[in-house]
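See structure below.
Of the protein chains in this complex, all but one are displayed in their positions.
Per-chain numbering from 1; labels A and B assigned in written order.
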Amino acid sequence: MTHAADRNDAPADRYARGLAALRLVTGTEHPAVLDPIAEIAPDLARLTVEFGYGDVWSRPGLTPKQRQIATIAALAALGNAAPQLRFHIGGALNVGCSRREIVETFLHATVYAGFPAALNALTAARAVFADRPAAPGDDPAAASVPSDGDRHRRGLEALRAVDGPHGVDVVRSLDDIAPDLGRYLVEYVFGDIYARDGLALPLRELASVAMCTALGTAAPQLRVHIRGFLNVGGSREEVVELMTQLAGYAGFPAALNGVAAAREIFAETADAG
Amino acid sequence: MTHAADRNDAPADRYARGLAALRLVTGTEHPAVLDPIAEIAPDLARLTVEFGYGDVWSRPGLTPKQRQIATIAALAALGNAAPQLRFHIGGALNVGCSRREIVETFLHATVYAGFPAALNALTAARAVFADRPAAPGDDPAAASVPSDGDRHRRGLEALRAVDGPHGVDVVRSLDDIAPDLGRYLVEYVFGDIYARDGLALPLRELASVAMCTALGTAAPQLRVHIRGFLNVGGSREEVVELMTQLAGYAGFPAALNGVAAAREIFAETADAG
Partner (left out) sequence: MTHAADRNDAPADRYARGLAALRLVTGTEHPAVLDPIAEIAPDLARLTVEFGYGDVWSRPGLTPKQRQIATIAALAALGNAAPQLRFHIGGALNVGCSRREIVETFLHATVYAGFPAALNALTAARAVFADRPAAPGDDPAAASVPSDGDRHRRGLEALRAVDGPHGVDVVRSLDDIAPDLGRYLVEYVFGDIYARDGLALPLRELASVAMCTALGTAAPQLRVHIRGFLNVGGSREEVVELMTQLAGYAGFPAALNGVAAAREIFAETADAG
């Protein structure tokens, strides 16, 4: 596994690398985001730059765009860090995510974290968008109603594309107890949401894995979506890199438990990777 | 299982049915609650009406009152969706819940989500109540101090009523390690809270199940209270319907994990239901 930093890095190198990363995310030469905290906790401001941005964010295993989509997905799902969510929505725009992709990430969040979490994330996005000009042609409100009117058939196809035969098994396992919930899984989750355009499928699944990891309460679904991410073109290295990124946003326990889930899924698959 | 919608429903029917439900919850002819979001995510506004209200909320398996008590209980426990909690407190009043029942639901939340979550939910309730006239005789501040002064005896009785012999086993299992926590479970949870009037016992247990499901971190307690809900007159169909309702508020993983817990409890009980 390639990594940007190793244990022999001098603190000054880590800080400089972190500051460069933070400039990309903030889009400013002199990021002031940590100044209020520096007054009572200057070491945390320093550690955020050295560790959060210098060690982790600067790593090559995910693109800046992937990192920001994963981060806003995780923060939207957690739902308890509004200032940081706004900051990272701005960061997502600064590293090249479109408004459309950001809004799609939050529509996707309805599935994993519920409509209230998604609505609050969209409210944050609206505030961030209002403060800056839109890129030409980047319309988050572009309708994306799949033209195929049969949500059920469309949902089954999307479910198979993402989860292979496992996904259909999950739906069937509900037949004897909650058949309509199974039907909504097909029709709403896959027919209405996964079938939308505006967010490439591998980014969508990256967001799914990020949300299940950050929530920490969705163990079976985390496994399903690690497998799904690999099915739609994601790599094992990206899964591990995502968990590493999330240590800083959802805590080390969430990251370590995510790696444990990844280990199980990797062991299942034939390819020794 | 009866359901209001099936897979052949036209989108226009689902939207119309959803709008009718949303009118009941908002108490207005032209609900504007989703307008701010529609600006950047019109599809989410549409999906909320079609799926959230047209598919799910309109289903006959729970009464509107049960749906709103479950929803405010879940949002109070999650603690990260203040605007939606206020909206659904208003919705609870609009479908016929009393202020007293809403306040009791939040006192009940102290048990599952802690006093801070309950206090914040009560602050939301106070704001909503302040904006509208109270129904005659509906006094949320009506004292409910059970007249029997022996909290311990009262608690044991309430515990047996809800959980049968299992509840007493939970308390006994603490004798060798945390006997006082076991005592507080009897005296505070059951003697002070469950023994209160103001919220019918089946609604109280519905709220317990809703909170444990939404939190996603209370697996043993979720099982205990699914059993408890069935013990106090709830049905299996209502349990499954509750999980379906919660998919939209706490996410599909929470709902699916709730159904998995329900399956275990249903399998345990003699009645093949």
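Methods note: a contact is a pair of C-beta atoms (placed from the backbone, for glycine too) under 8 Å apart; a residue touches a chain by one contact, two chains touch by 3 or more.
These numbers come from a predicted model, not from an experiment.
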{"item": "Hidden-chain contact residue, picked from the options B:V189, B:A207, B:L246 or B:I265", "value": "B:V189"}
{"item": "Option from B:S58, B:S98, B:Q221 or B:Q245 whose C-beta touches the chain left out", "value": "B:Q221"}
{"item": "Residue ranges of chain B at the interface with the undisplayed chain", "value": "77-80, 99, 103, 106-107, 110-120, 122-123, 125-126, 129, 140-141, 143-145, 149, 151-152, 170, 174, 177-181, 183-185, 187-189, 192, 196, 212, 215-218, 220-221"}
{"item": "In chain A, positions touching the absent partner", "value": "1, 3, 7, 11, 36-44, 47-48, 51-52, 55-56, 59, 75, 78-81, 83-84, 215-217, 240, 243-244, 247-257, 259-260, 262-263, 266"}
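Throughout what follows, only the chains that are shown with their structure count from here on.
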{"item": "Chain centre separation in whole Å, for chain B relative to chain A (CA means)", "value": "29"}
